[in-house]
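Before I ask anything, let me first share the structure, which is written out below as structure tokens.
Shown here: the complex without one of its protein chains, the others still in place.
Moving on to chain A:
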């Protein structure tokens, strides 16, 4: 009962003390709140991904070859495209009966000449960019909006286009929507990446929380001293301190909940790397919420208790920090060494290990990175201990660091851990990316895009694309599959195009209209080719020349029979597929969009792909996308939290600042002292961050058996970004510093 009374008294203290007390508590609550909001956001990620996957599965067409056309079937064909680099999901629909299934998010199927669009695509169509995209819908009238349940995210660009010409050959027949494709899993290396990403993104938040619960700590210590002086025993004082710390932290949890709830509403407005999320999907699990709600106040109490050990109470209310003892190195090394010890058994084993090593990896990485936090105060001490002299701002800063390096280190810890983690993670990414990325063999110098036009309209495609504004060259072939007589199981590809187009597929020197070339060893002159079971036949002329195949601009090898139009009349072969290589004016950014429009005008099922030298595995790309999003959010958090921390430190010293200004100290002198006081720990923190980052990266690369190599560009970029954040925070802290330096701050004396 007595204990409860003490705790409640401490809680009351957190909210007593007038404006000063309130400000202190509010700053703590904001700091803790930011951290809590981030933890809740991280806890909501799995649910958000699940919801996204579930909606994706639910809209997947269900059916296949075995289905016969009926009153409840629907023909579905993909018409995916891109707009200004953003993917657009396009689906062409044709109902085969009155009971044809309707995809999720649609009230009814659009009829021919009608289209239903996502809200984001509707925005595009209604914006100034609308005319650049509208041709892709073939003049269809927008008759509906796709509801949330039919979209992966709120900013997804998507459309369902009605058709009355879609045929079974070029579409999938379905009788419903909703599939459940089992996840292909991440595999050991990708799983390692995901685990490390979570560690790297969440650890700075945890470190910051540890700092935030100490906001106002000096004044709190003084109050505790006062309690001791009026007779409170050590245990009572600790309980009161615990109550006060827990109350402020609980308020922080509430603030975090509010920030999370507000931020959640803003989530749909933000699209990062093509990913947008519905507010309703951002939903942390109950267990996670419970753990965060209990763990944060508990952390506040523990940190407060540990800090109180360094305080001694003396007569007349004077509190002195128990300083003087040199910081010891040995225990600061234990944690990172323990981390390495946990990671060491996994060296070379991660790919083959059967046991789940996720927790071991996470624990090892956390402990290793924590080394940057435990070592920083020691390093600051070591470096500044012997510093003497210098200009007044430098002297003030160095002396401050000599007296209390821990407070400054606390501010920098978060950013040091973030940089260390980023360096380690980027080393792992760089080390394994070759496994997930391959050269396509494509040559973007020869073509900007490849347009695949399915049968019907293929013949017109080249001319239409060539006439598109911004296109400097379009060369294409019509493509048909043929079977040589006597070998019905063999397929020979036949390409019909002018000499320039054929030259993209093979070395056709001295080509003239009427020539035929053979680049497939299995085809000989005189072979009789059939185009379809009952289709026309054609004999490879005796004059056909054998030529060496050449990688086309996309990087593909297209072996077969290459015929010029005068040698083989494409018109008599029926509808043919066309493949067109398009070069565009590099100074016209919209040329590619017009190419897509021209292709869609030929048929909505035409597919335009931009030529790229490399291609990356989708999961790897997604994970990296997740990292970038997380890194942006973490960087913003670290910046915001740093600012709150710096302001808190300044506030604690406002009387002193006011006094110094009162005695005539130039404001610039004090501003520079604040800058130096930040710069020195930041530089030392970054030195440690680079060291620990390289150590983590080396350990991770050893785990996946990849040669250790360091991308100094990435290290430099990480350090520069962190330095930029610190510089921004320092600049942002100067206006409040100016206000705090008003000499009338002395008035409260």
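We adopt the following convention: a contact is a pair of C-beta atoms (placed from the backbone, for glycine too) under 8 Å apart; a residue touches a chain by one contact, two chains touch by 3 or more; residues count from 1.
We adopt the following convention: contacts and distances are computed from a predicted model.
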item	value
Chain left out of the displayed complex - its UniProt protein name, from "Chemotaxis protein CheR", "Cytochrome bc1 complex Rieske iron-sulfur subunit", "ABC transporter ATP-binding protein" or "Glycosyl transferase family 2"	"ABC transporter ATP-binding protein"
Candidates A:94, A:400, A:452 or A:624 - the one touching the absent chain	A:400
Among A:486, A:510 or A:664, residue touching the chain not depicted	A:664
Interface with the unshown chain - residue positions in chain A	316, 318, 320-321, 389, 392, 395-396, 399-400, 402-404, 655-656, 659-667, 669, 743-744, 746-747, 749
